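Complex shown without one protein chain; remaining protein chains in place.
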Amino acid sequence: MLYHNSHPSGRHFLQIPGPTNVPDRVLRAMDFPTIDHRGPEFQALGKKVLTDIKKIFQTQSHVIIYPASGTGAWEASLVNTLSPWDHVLMYETGHFATLWKKMADRLSLKTEFIPGDWYRGVDAAKIEARLTEDSAHEIKAVCVLHNETSTGVTSNIPAVRRAIDNAKHPALLIVDTISSLASIDYRHDEWGVDVTVGGSQKGLMLPPGMSFNAISAKAIAASQNAKLPRSFWSWDEILEANKKGFWPYTPPTNLIYGLSEACDMLLEEGLQNVFKRHQRLAEATRQAARAWGMELVCQNPAEYSHSVTAVVMPKDKAGQFYNADELRKIILRNFNMSLGTGLSKLAGWVFRIGHLGDFNDLALIGTLAGVEMGFELAGVPYVKGGVQAAMSYLSAKAPDWLNGEGIS
Amino acid sequence: MLYHNSHPSGRHFLQIPGPTNVPDRVLRAMDFPTIDHRGPEFQALGKKVLTDIKKIFQTQSHVIIYPASGTGAWEASLVNTLSPWDHVLMYETGHFATLWKKMADRLSLKTEFIPGDWYRGVDAAKIEARLTEDSAHEIKAVCVLHNETSTGVTSNIPAVRRAIDNAKHPALLIVDTISSLASIDYRHDEWGVDVTVGGSQKGLMLPPGMSFNAISAKAIAASQNAKLPRSFWSWDEILEANKKGFWPYTPPTNLIYGLSEACDMLLEEGLQNVFKRHQRLAEATRQAARAWGMELVCQNPAEYSHSVTAVVMPKDKAGQFYNADELRKIILRNFNMSLGTGLSKLAGWVFRIGHLGDFNDLALIGTLAGVEMGFELAGVPYVKGGVQAAMSYLSAKAPDWLNGEGIS
Amino acid sequence: MLYHNSHPSGRHFLQIPGPTNVPDRVLRAMDFPTIDHRGPEFQALGKKVLTDIKKIFQTQSHVIIYPASGTGAWEASLVNTLSPWDHVLMYETGHFATLWKKMADRLSLKTEFIPGDWYRGVDAAKIEARLTEDSAHEIKAVCVLHNETSTGVTSNIPAVRRAIDNAKHPALLIVDTISSLASIDYRHDEWGVDVTVGGSQKGLMLPPGMSFNAISAKAIAASQNAKLPRSFWSWDEILEANKKGFWPYTPPTNLIYGLSEACDMLLEEGLQNVFKRHQRLAEATRQAARAWGMELVCQNPAEYSHSVTAVVMPKDKAGQFYNADELRKIILRNFNMSLGTGLSKLAGWVFRIGHLGDFNDLALIGTLAGVEMGFELAGVPYVKGGVQAAMSYLSAKAPDWLNGEGIS
Partner (left out) sequence: MLYHNSHPSGRHFLQIPGPTNVPDRVLRAMDFPTIDHRGPEFQALGKKVLTDIKKIFQTQSHVIIYPASGTGAWEASLVNTLSPWDHVLMYETGHFATLWKKMADRLSLKTEFIPGDWYRGVDAAKIEARLTEDSAHEIKAVCVLHNETSTGVTSNIPAVRRAIDNAKHPALLIVDTISSLASIDYRHDEWGVDVTVGGSQKGLMLPPGMSFNAISAKAIAASQNAKLPRSFWSWDEILEANKKGFWPYTPPTNLIYGLSEACDMLLEEGLQNVFKRHQRLAEATRQAARAWGMELVCQNPAEYSHSVTAVVMPKDKAGQFYNADELRKIILRNFNMSLGTGLSKLAGWVFRIGHLGDFNDLALIGTLAGVEMGFELAGVPYVKGGVQAAMSYLSAKAPDWLNGEGIS
């Protein structure tokens, strides 16, 4: 047997920006025997999760649940709504925006990529300008990421919505929330999004293997004319089967057990409390980074991500960045913690701290201590006191005070 | 909390033809915390399962693991190897063959469906005739099911291979083994199959949510010219990432834990022993059906499935079939057992007994007793003694004798 | 790693009369992280289980929960209520009664053992006679087993109560319910029992490691003058700590999680339904034994145990019993089922079938089939049809009919 927890003593700190630390309640729920996916017990469960998941997306519309990882839901959002050679406007916020663009290319869409510097989120004005220009309405969809996991930058989705509206443009708005769903406030209906893409393994606190499309009436209408070949991803049969709490093909039963439990946990805590908790832990992380004298990738405080922080390594005298992956390796070896690597053009000089999902103050301090001690061991120049700064922030904003009440 | 095991007292008998009863070893393995899918611990695990799964498909080539349920792997087998409007020869063995055909249509392939009566498997002679006719080699692929889950009929794949060879035809051979893999002997390499489609939730004893494409060198070559749009399913990036034990996007970590454990269990028992066990339990099931005076859907003993048996309900005096779904409902209510329903044209007059996966003699007898007592309660005419016949068969072929040794 | 489920394929049938098959709900509840046994979360749990367990014993009085296996609760019942050389009247119903008597001897009590033939339960008249004789009231306690696990004989506890009352004797009534609690109707208060001894690993569907003393006010009063040295087992400090939901020393936290879940399950089903279910499955077992032509150890139908059936092996022509342990070995090797052995004077010619705890019709038929096929393999003479008889009985008494309703 290969142990999946063969780490050294004590609990591993999984502080990549997803998959996140799966809570015991979810793991145990998933550990129940698989049941008949056509029987009455499953039906009750199916109806429950289809209702619950809507609350997580803050939608009254429908959420499609795929037995596939997040990348699949990206594909689904495109193939259900578009036809070959449709023109799609995408926005380069970072590595994942680039991957999604690449996927759209592979799926034979005609992509247009508004360039970005990876330090900032979506500039809605550029989208507005471009759409205004497109008087022929050749652009069929605008695709943006709510939270760019590679940079820790959160874009303003309501601003994108306004940009489209200002341009009086009929394009669909398709938004990726893979690393923000159930971590950073996101409102599918209120913000007028047509397709929202989500995944299980981040704020939802589940293992990877399940993903989502929240879809508007406009998106459903679009799907009826969309010509990209599709079968597995096709919404129509799923919508039909979901009416009775079922799926057209075998659903991921045990992940659905976990989804039920995860939704219970999030709704018990209250979605707005979940968001505040993430904001508070994220700000403590940034206080630590600032105290260390480290820069963040995200240059605009209004766009700081509350789920992941991407930190820039300092430079040595020769102007070379200290190596972020060497640091991560030292931290893994010495402190049993996984951090996120810098991706594509951030590789080697950026590392990422995931602070999302089932997480709390003391686990965050442990995490930041692992980073600070890692700097020490790796010989990376830093100012002592990051952990101290985070503690000062957290104790000044203790949860007990926030809520005006203790834990019963 | 919605209990996923809120059945009445005692263990539920999940005797649909998949998902199957997941063994505790697999459930517990899946219950470990999710780890970093880019770290060294995952890498070792990734390499292990990529090696193990080849043994299950009896191939030296490569097996693609998808974080998606079985239907996804069907789609993957087509989009990776074919181009729009490619001509595909499929064979109507039953409901699932029909669904696969429908999928190929939706994916903009030109399908040709050799008609079948659902009582028999693939007639290789018809394939040979059709391919011989196709001197222009317009047919790009022949798609057949090894085991048709809706009818309990297993087709002779080596005969199909010979048919293609006899016709000297270059078409790819694509085979679905979703309900036979790790239950009925299947040999990807020896039988010259190009793409084998498999799923996690049947003989592999895992929950649904993971699926497979075992692929030949010829299939890989074909994929380089295949023009169907694809991204999530695309073999190329997966093959590349797999070289180091990783995946291009987040793999289904906890299902991979389960896969590792399931392969260990199957290889500890020995694949050939696994097949013999299924054959023995399947034959006992048929002995019971025969004793009850029931007919099977499968008309050809050489094609009896060893993983699922589809039973035809008797007719009443008016020539109407007794209702199979009413029977199933009575059995569920009274005996806490789920059986498979009759699908599409078999609906209402056929039910199916799954006897695959982590299963043994006493669980089979319990299963057959549930059916026999169900006949009694439902007022379905039957001859007493099915369970007795199965017991006679099983005790005459006791496992202890088969192996020439006891369980240590 | 030594696998604790390294049995051959499929689920093991654990049909000894305890430990019983632990349901998944209980195992999963026990799998949660251990918590602070002095904190508020534990306190709420402690109060809950202390309330729930009273319902199981059908008492309004107090139930002491020990972090020790059942034998410990035997010892506790004696050392809390008696003084060295106190005279105790016990009754030889079988092996476990004999063990308890031996324990009392070791604890320096003066035991008097009313002889029994092991084929019948307690004859209350003999107790009445003996107590009437004891005009000096030297006998301080009467100790009997409600269900003798070694023989499958259930004694009439209300009759024993009446016997004591008729004799106007002040002796305490101490009853062992280890193999009947939560399986066979038992009423601590209504039947006027002073100390009831119970264990976790049978009808309560928990692993072994926890045991109980339900205690009357009279028992508590007796404990204040009892002089046997005691500390770990002493009720006084436990009663005091229990008032607030705690224990004087570390309680078995994870077993208490399981107890909470098990009580929920039993109370959801309804205790009376639990008893009816056991009675029905027990009668089916006896129907099978009768059809095989086997005798039971229990000679008095009014005393048949509903949790365990002890079966007598037939004799060969030389008048020798066929070997019960050889049969059990063959069944374990061939059919992956554990049965109970014959104990002390029943060794070699009696085996026992446990049919208690989390159990249902189809699992029982599987169990009986294992026995019947075992007879066949072992060459033990038997009449075919035991399983058939059980099926006839069960289908005539289908649970659906009992309840007048189906499973929702």
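Going in written order, the chains are labelled A, B and C, and every chain counts its residues from 1.
Throughout what follows, a contact is a pair of C-beta atoms (placed from the backbone, for glycine too) under 8 Å apart; a residue touches a chain by one contact, two chains touch by 3 or more.
Quick caveat: nothing in here was measured; it's all calculated off a predicted structure.
J.: Using the whole complex, pick out the displayed chains that touch the missing one.
T.: A, B, C
J.: Who touches the missing chain here, C:L255, C:L281 or C:A398?
T.: C:L255
J.: Per the definition of touch given earlier, which of C:Q201, C:S216 or C:N242 contacts the omitted chain?
T.: C:Q201
J.: Sort through C:N21, C:T59, C:S223 or C:N334 and give me the one touching the missing partner chain.
T.: Reading the full complex, the residue touching the unseen chain is C:N21.
J.: What subunit A residues would touch the chain not displayed?
T.: Touching the chain left out of view, subunit A contributes residues 3, 5, 7-11, 13, 21, 23-25, 31, 269, 274, 277, 330, 332-337, 358-363, 365-367, 369-370, 372-373, 376-377, 384-385, 387-388, 391, 394-395, 398-400, 406-407.
J.: Spell out, residue by residue, where the missing chain touches subunit C.
T.: 1-2, 4-7, 12, 14, 16, 18-22, 27-41, 44-45, 48, 66-72, 74-75, 79, 84, 102-103, 106-108, 199, 201, 207-210, 228-232, 234, 249-255, 257, 260-261, 264, 332, 338, 341
J.: Need a quick check: the contact residues on subunit B for the chain that isn't drawn.
T.: Contact residues on subunit B toward the absent chain are 1, 24, 28, 31-33, 40, 408.
In the analysis below, only the chains that are shown with their structure count from here on.
J.: For subunit B, which other chain has the most distant CA centre?
T.: The most remote chain is C.
J.: Where's the contact count highest, between which chains?
T.: Ranked by contacting C-beta pairs, first place goes to A-B.
J.: Would you identify the chain whose C-alpha centroid lies closest to the centroid of all protein C-alpha atoms displayed?
T.: Most central by this criterion: B.
J.: So, what's the distance in Å between the C-alpha centres of subunit C and subunit B?
T.: Those two chain centres are 44 Å apart.
J.: For subunit A and subunit C, what's the span in angstrom between their mean Cα positions?
T.: Going by mean C-alpha positions, subunit A sits 53 Å from subunit C.
J.: Any chance you could list the residues of subunit C touching two or more other chains?
T.: Where subunit C meets two or more other chains at a single residue, that happens at 24, 31.
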